[in-house]
Each structure stands twice: as C-alpha cells, then as structure tokens.
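What you see is the complex with one protein chain gone and the rest in place.
Chains here go by letter, A, B and C, matching the order in which they are written, and residues are numbered from 1 within each.
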Amino acid sequence: MRELLRHPPGIAGAVLLALVAVAVLLGPWLAPYDPQAFHPAARLQGPSAAYWLGTDQFGRDLFSRLMHGARATILFGLGATLIGVAAGALIGVTAGVTGGWVDSLIMRILDGLLAVPDLLFALLIVTVLGGGVQQAMLAVAVAFTPGMARIARAAVLSIRTREYVLAAIARGESAAWIIGREVLPNAVGPIIVEATIRVAFAIMIGATLGFLGLGAQPPSTEWGLMVAEARQFMFRNPFVVAVPGVAIAIAAMGFNLFGDALRDILDPRRRR
Amino acid sequence: MIDFAITRRGVVLGLAAASTLPRVALGQGTPRRGGTLKISHTTRIATLNVLQLSGPAEYPAVDMIYSGLTRMGADLRPMPDLAESWEGANEARSFTFRLRPGVTFHDGAPCEAEDVVATFKGILDPATASPARSVLSMIADVVAVDPLTVRFDLNISYADFPTSVGHANARIVPRAAWTRPIEELNTQPNGTGPFRVETYDSARLLRLVRNENYFIAGQPYLDAVEMYLFPDLAAEASNFLSGAVDVMLEVQQAEFARIAAAPGVSALRVPSGRFINVVMRQDQPPFDDVRVRKALAMAVDRQLLVDIVLEGLGRPAYDNPIAPEYRYQIETPEIPYDPAAARALLSEAGHPDGLKITLVASNRPAIRGQVAIAIKEMARAAGFEIEVESMPHDTYLSNVWMKGNFYMGYWGMQPTEDGAFTLLFTSDAAFQDTEWKNAEFDALVARGRSTLDEAERAQLYGQAQELILRDTPYLIPFFQDVLTAYREGVVGWGVHPLSRTFYVEQVWLDRA
Amino acid sequence: MTPAYLLRRLGAIVVVLVIVSLTVFGITMVLPGNAAVMILGEWATPEQLAALEERLGLDRPVWAQYFDWVGGILAGDWGTSLRLQLPVAQVVGDAIANSALLAVTALVAVTLVAIPLGMLAAIRRGTGADLGIGLVAYVGTAMPEFVTATLLLVFLAGPSVALFPAGGFVAPGESVAGFLAHVALPAGTLALVMTAHIARQVRSEMTDVLGSDYVRAARLKGLREWTVIRRHALPNSLAPAVAVISLDVGYLLGGIIVVEEIFAWPGLGRLLIYALENRDLPVIQAITLVLALVYALSNLLSDLVIAALDPRVRYA
Partner (left out) sequence: MAAPPVLEVAGYTLDYSTPAGPVTALADVGLAVARGETLGLVGESGSGKTSLAWAVLRYLPANAVERGGSIRLSGEELRTRTAAEILEIRGRRIAMVFQDPSTSLNPTIRLGDQLAEVLVRHRGLAPAEARGQGEALLARTGIARPAEMMRRFPHEASGGEKQRVVIATAFACNPELILFDEPTTALDILTARQILDLFARLREETGVAALYISHDLGLVSRIADRVAVINGGRIVEEGPVAGIFRAPRRDYTRALIAAVPRPDVRLAAPPPDPGAAALLALEGVSVRYGGAAFLSRLFGARPAVVQGAREVSLQVRPGELLGVVGESGSGKSTLARVVAGLQEFEGRVGFRDRGYAGRRAFDRPYRRAVQIVFQHPDGSLNPRQRVRDILSRPLKLYGLVPRARLAGRIAELLAAVRLPAEFAGRFPHQLSGGEKQRVAIARAFAAEPDLVICDEVTSSLDVSVQAQVARLLVELQARTGTACLFITHDLNLVRQLAHRIAVMHRGELVDLFDTAEAETDARHPYTRALLAAVPVPPAAAADPAPLTGEPP
C-alpha cells in the first residue's frame, strides 16, 4: 500500500477511486434532491446553484441522480467481476492443479468460449435471462469467467513450479495443503490485478448493456442508462450526457490506473 | 366537412375523382417532375410482404409499391384507389367494388377482379398470418362478378366496410403470387402502386423508382424515392439536419423543437388518436374496484405529461379512446389533477394507507417508460406507491403483455370507432387485456357497426363512450401527435394520423 | 511453420467452433419468447402465432433443430432468417463484408496510429509527450464506445460542424471518397479505444525492449539512437504489438455491435442486435459462429505474422 502511494498513476487511481467510493458510500446522503423527483419548471438546465450539475428532461437533479447511481453502477461492476472471478478462479485452479485430461478438456472449452467476444457473450446471455440489472450482472460475470479461469490457471501453473511448492511436494504435503497454503495465497496477486482492471470493463459493459436496453432499466439511476436515456436531449443540454459519461470514465479510469499500479507493484520484473 | 351524406340512399358511395383527393398538406405551385426523394427512418424494413408486414417504416414503402381497393384519406374517409367506385346493398351486408380499367402490375400483368379475390381469400387464410385478417373477418365470400367488378358478401351488416378494405395490409397482390411460395413477396413485391422496387437491402436502403404505368396520369412526380435506415435516433437527426436526406419519416418529441428551428427545414405536427394506455386488470384486486381506477385517473396531471413527456406535442386525453379525429367523439369531461381527492377516493376504496403496486413498461418505444415514471411521481401525492419496472420489449411481450395486471400499453390510431372498440374494449376484442366485459357495451358496438344512419350511429357510439368513461377500463392520459420533418423544396410531403398512407406520388421537389 | 502445424491449428479451430456452436445453440434454445411473437408483435392472435410457428419450424424438438442446423451448415445451407425470410448466408454474408470493411479500416488506422504513439511514448519516456499519450490512452480505454460515438457524433457530425456524415454506408465500389467519409466516425470510435489500449501495450513492450541488454549493447557499440531504435528496438517490439492487436480483434468484434448500431453501418453487429431483438435464432447462431471463427483465424494469422517477424518463433 505504501508503495502504491509512491507510484504516480497509482495515486491518481486511488484518488479517482476514493471519489467513486465516496459517491458509493455516501451518495444518497450527499444528494440534495430525491433523484426521481420531477422539477417541471427546471427542465434540461445547465449547472446552477440550485442544481449543481444541471437537470435532465424531467427536471430531475443530475447531481442527485449521479450520487444515487454510483451504487448501481459500481456495485454492478464489482458484483459482476466478483462472481466472474470466483467462478473463473474455481475452474482455473481446478484445471491448473488437476492437470491431465481434465485440464485439457477445461482448456479446450475455455478456448471455445474465449473465441466469443465478451460483449457478444454478455448480450447472448442477458437476452436469455431477460434484461435487467441482475441479469446483466450475471451475464457479464459468465462472460468474464473463461478469461479469469485462464488467468487463474496460468497463475497456478507458474506457481506450481516454484521451488517452495516443489519443496512442499517433496515433503509429502497433501494436495489440499499445497493448493490452499502454498499455491492459492500466491496466485491471488495476478488474479486481483486482473479483477481490478476487469471491474472497469464490467462497468463499461454494464453501461453498454444499459445503452442497448438490456441492462439497468428506467427509472434506475445507473450511469450507462442515464447516458442512454439522455442522448435524445444532448443537444438541448449537453450535461445530461456529459455528467454520467464522465462519471463512467472516472470510475473506469480509476480501476484501470489502480489495477495497473497494483500490477507494477506486484510484478517484481516491472519494478525499478 | 366530414359527413357521409349518402346514407339517405341506404348505400355508401365512393367518389371517383382522383384529382380531387384531399391532401394532408398540399403544396403550392405547379408540380415539377423529376428528382429523388431521400427519406430516413429508424426501424428496419424487414420485409416488403404487404400481407404480413407491420413495421412503421414498412407502411410507407408498401404504400408506394401497392394499391388497395380503397385508401384512407386524411379525413378518415375511404378514398378510391384501385376501386373507382363502390356501393353497399342489403343493409350493408354486401358491397360491390368497380375496378379501374387498364391497371397493370409492375410486371405487366393486368390487375383484375381475380387478383382482388385471390388477395382477400389469401388474407382470410390463417396460414398467411396477415394482420388484416381480424379486421376483415366479417367477409363471408368474395366473388369476381366480371373482370372489373368484385362483390363481397358479409356475415353481418358492416357500414364501414369500404374503410376496412382499405386496411394497410389489404393491398392487392397478383393472383400469380399465390401459385408460388408466398415468401417471394418478401423481397420481390409486385404491385400496382406509383413506384416499383429497384434496390432492396433491408439493412440499409430501399430504392424505389417511378412506375411509368401508374394509373393516375402524370404521377408520380418523383423519379425515385430512397429510404435510408438509421437505427440510432441521434444519428438520424444529425444526418437529416446536415442535409443528407430530404425527409425524416418520424421525428422524436425531444428533437422536434430543435429540428423545427433549424434553417431550411419544416417540421410537421399532425394530431392523431395514437395513445398510451395504462392497463388495469379488472378481474382481480386492486383494479377490480372502479374507485381505485378513478383515483389513479385523478392522480395524473395530464397536461404536465403532455408538456414534459410529449414536449407539448399532443393533447391531454381523459380516458376516452376516441380522439377528436374520429367521427363520433363525444364531449369528454376533463379530469383535473387532484391528488387530495384521489387519496380520499383511494381511502374510500379500502386503501387508507395508500396502494403499493408495480407498473410494468417495455423499453420500446421509450415513451412507455417515461410515462410510467412520470405517473409514478405524480401519483405519489395521492398515496399510490408505484414501483416502475421497465424491461426489454421482448421480455415484456412474452411475460407481461396480455398477462400483467398493471402495465403500459401503446396503440396507434384506428380507422374507425368500431376498430378502436373491437381492438381493446368489447368482450371479444382482439386484445382484451383488462377483463372489462360489458354486455351493454358489446351490444352498442354491434348495433353501431350495422347502423347506417349517421345520427343513430353517433348516438350508439356516444353511449358506448359514456360506458367507458363511467368505468375507466384504461387510463388514457393523452393523444400523441404524429411528427415528421422535411427540407425546403420538398412539396406535398405529409403524414396521416394513422401513419398508414403517405401519397408520395403527389410529392415533388421544388429546387433547381 | 510446417503444414502439420497449420493443420493442427486449423483442427483446434474446428474444436473451438464445435464448442461455440453447442454453446450458442444451447443459449438460443432457452431464449425467452420466440421469433413468431416478435414478428407478429402486439397484433398477433394465438392462431396466427401457431400458424407462424409451424411455418418457421419452431415447434420441432430441440435436438432435431440442432442437427438440422449443423447438417445444414456443413452442407452450406445456413438456414433462413426467421424475421427477414431470407437465406441466412445471404443476410450474414452482406453484413460480413460491410463489417470487414469497417473493422479492417479501424485496424489499419489503429496500426498506423497506435504503434508510433506507443513507441514515441516509450522513447520519450517520462516527458510531456509520454504523459499526454498515457492520459489520452487511459481516458480512451475508460470510455464505453457508445459514449465515444455519441461525442464524435455531436462534435464532428453535428449540424453546425458536419465534417462527416452522421451515419450510413457507401460501398467503396460506389465511391471511395463517400466510403471514407462514412467510415471515418465509426472506424474512429473503434480505433480510439483500441489505439488507447494498443498504444499502452506497445509503450510497455517498447520500454522493456529499450531496457533490454541487446539495446544497451547496441548503444554501447556507438550506434546512433535512431539506428538503435529502428534496427534493434522496433522489430522486437512489433511482434508483441501484433499479438496485442490480435487480442484486440476480440474487442473489435464486440465493439462493432454498438458502433454499427449508432452509425447505421449495415454490418454484423447491427444485424446481431436486430436478430437478438427479434429472436432470429439462425441469424444469431450464424453471427456468433462467424465472429468466433474470425477471432480464431485472426489469432492464427497473428501467430503467423509473429513467426515472420521473430526468427526465434518456429512452429512445428
């Protein structure tokens, strides 16, 4: 953590994430208005003292909507990634540890699934599940699973040949102990790095699904949906698109920068 | 003046003067020949099979390619098309249509009574899956009296039959089409309309060129019409404003003011009976109690809805499906926004602490969700705690539509009162989704459709509307205008409240 | 590179496609609603639905539909689009060609822009140029395509500017200038995100290469910096760049979905959305298979290119 603060992109990432975290944790209390309340007299206004970031087509306060939407947006990304990582790690570690034909079979299937682009995969699944936030989250998680499984497997394989693991094998340790105590604690590094960066992707895919009408649904304040709903009005008040658009970019950038910094710090080869 | 003066003779007659066809917005000056009209639209022209299609952009396409026996005019009266004239007999149980002589299909084959008979028989075959079938189900038989005369025998008296045969899906296809797989019509339409297909790429472009043999001499004026698909609304508007196309088939409310204000552009607003309806299922609580429905009706600020959802481009409606554009609309009392009274009524109906309920909306078109959200906000003051659940259209269609107890419907305008009533309100309505079934209402509608006397009809349909207003089967907050836009130099472009007929053959380009 | 190796790789691609076909078919089989409902929309009656379902073959058992489908594909018959009532091969074929034009343009643009930018950033490491490129790269990767596309639409195709058409498609055969004007914004949107990503990767690879022993050795031979970069650093960072680009093809194939929708580009992505909305299963299946095949082939191609660039890599 201390190293992170000596890493300029890491600091930038941490600052952006801190902003996002404040919105997620305190958003509803920071919002001056009910995010759904109409103000018919103040439609599509620019920023003002009353409406800090302006208002949308119904005169809803953009800042309040942004604050309330942070949870839906960020938790979507975190949730989807978490599920995807958990499932992927389980599959990947199983493949990496088991080896042999199980590994071959799992890897072939993963190769197949990886050949389908993430967004397309998520689209297919979300259409099966029916649109909606939970469905979209699950879809993104499923779409992430093969990639995460591969990374988890690679991490396990690289650790499996480390000498301390060999020492444990030579010592006659049980498989469970070797996996649980020697391999996994050291494999989490790359998995966490990848997961952090994937949160950014998840947020963006979630926003895209919202844009396509398959993710969050009105009147949700999810940021991607805010952009999608507001696109018609962007010529009348650019803030309706810019505010949630920038918010998405900030969140995604925060996770990207933070993840890259984590990678640099965890990877001794990239250290100075 | 809208009247059918001919009822005195007990028959309904059409007029045969093509040159006197009323225009939605007739241009000035002498029509000039030539030029290509470019139209942009947002929904795909997935098929050109006139018997089956139902897409908003498909209607103008087939209106240019095909002709029907009659064609809807701006005043909701059937206009002669392939039929020069018609007359009803036997208390409107039999109609005889006289065809124009010498009309040919685009492939050169003559268009005669046999083609008409084959077309209508095909539509009545369930295998064809034509949306026109339910509208024409009163047909008992159709016979070719001679090559230019067709007679329809009906099961019931049906005064509006000349309107019914003008249904957008009931255009005449050649009899030869039925001897081949009917799918050929999807991509190779063969009609008698003013334009014929030159290029058809459903992903991008439909290009139509002038039918030199069109039965109205001198028309169409345009050499060609091109319809461009722009799935993204924002891109479509930008494209139109940049001058790349001449006509934007449909303009979104959100864009209307901006487009209207743009230089060199005219935006057109046509009042229509198109409406959003809140479906309240009445065979189960809470909407089995009319007071709950009335309370909700009072809890909606209709003018505000028109202002913020329609951007003012519509008119408040007060739960009467019959818009002023129909012939027999009765005086409909305004329902003022009165949350206090609504709350009281709700309380009286057994919900003193308010009512918590989920309102479902599909995301296509977006206006469904917008109205739902607005209603939620407005009705809160009246004690309605509404949760809005929006969902993708397909999910809505398979899970909610015709099944749910509280959801957003969206309907286009119908050509006749009978069409509107039998669509949603009669006990055997095609989309009876409220379980509001009223024998008295059914009887009134049945009598109305067989009644030729104008005043008597007006009275019957008036009573039917009174029943609707009494029971509020649906909450109908507003009528939505039909919006379109065209560039300077396009003369004669207009849209119809039903958005089914477009009269593009009369459009011409006034530019150097 | 031996023929046996190529054969093996192609064999692996077949395995991948079988897995994809099973997955996609499984997914499409459990899609809610069906094409008949979507085609007839809200104006359908139950008997119309039943008639249409029968006509579309949707009432047959799942396994029969799968084997019909696979058998058909092997025989060159991809089935008929439920919604468009056209042969899938024709519908998808047209779309593939259009998407390929868009994707290739975007890829070429990315290659021409991202690689030099990444290298510049690596060479001028720590300078303003590096920081600027890095910042743009981070912002670029943090914007969903629909936001980028919207911004481009507003700023470059809005009525006041109208530098480019706001969407649409002109085949290069009709007019090269028209094609370029229409492809600029969609390809630019795709390229922006990819450029950001690839420039970052190239910078990182190039930085590694510039810090390598052999580059140091080259410098200590007294070679001029430009020679060092051109002869020693550049070729070695190209191979990883190619690998990154090929991975990004996967992204690109996803990106076209949104971009084509926004810019009215008649390609696979828009067809896919249309097919998904309308439950047009044969089209969904075909598009997914095609995209998977393209992705797999692009990986193979990139391996071949890398082998050509790097003498160490020899596949047997």
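By definition in this document, a contact is a pair of C-beta atoms (placed from the backbone, for glycine too) under 8 Å apart; a residue touches a chain by one contact, two chains touch by 3 or more.
The structure displayed is predicted, hence computed values, not measured ones.
Touched by the hidden chain within the whole complex are the displayed chains A, C. Interface note for the absent chain: among C:29, C:62, C:217 or C:301, the touching residue is C:217.
In the complete complex, the residue from C:4, C:62 or C:301 that touches the missing chain is C:4. Among C:76, C:173 or C:311, the one in contact with the hidden chain is C:311. Residue in contact with the omitted chain (choice from C:83, C:182 or C:232): C:232. Mapped onto chain A, the interface with the missing chain covers residues 6, 101, 104, 108, 162-164, 166-173, 181-182, 185-186. Seen across the whole complex, the unshown chain contacts chain C at 4, 7-8, 11-12, 15, 212-224, 227, 231-232, 235-236, 309-312.
One rule holds for everything that comes next: only the chains that are shown with their structure count from here on.
Note: the chain lying farthest from chain A is B, by mean C-alpha position.
Here the CA centre of chain A is 45 Å from the CA centre of chain B. Measuring from the averaged C-alpha position of chain A to that of chain C gives a distance of 22 Å.
Separating the CA-averaged centres of chain B and chain C is a span of 41 Å. Touching two or more other chains at once are residues 32, 150, 158, 261, 273 of chain C. Multi-chain contact residues of chain B, defined as those touching 2 or more other chains: 234, 392-395, 399.
Interface of chain B with chain A (complex): residues 233-234, 252, 254-255, 258, 304, 307-308, 361, 363-364, 366, 369-370, 372-374, 376-377, 388-395, 399.
The touching residues of chain C, counted against chain B in their complex, run 32-33, 37-45, 47-48, 51-52, 55, 83-86, 91, 94-95, 98, 150, 153, 157-159, 162, 165-169, 261-264, 266, 270-271, 273-274, 277-279.
Of all the residues in chain A, the ones that touch chain C in their complex are 9, 108-109, 111-120, 123-125, 127-128, 130, 200, 204-205, 207-208, 211-212, 224, 227-228, 231, 234-235, 238, 241, 245, 248-253, 256-257.
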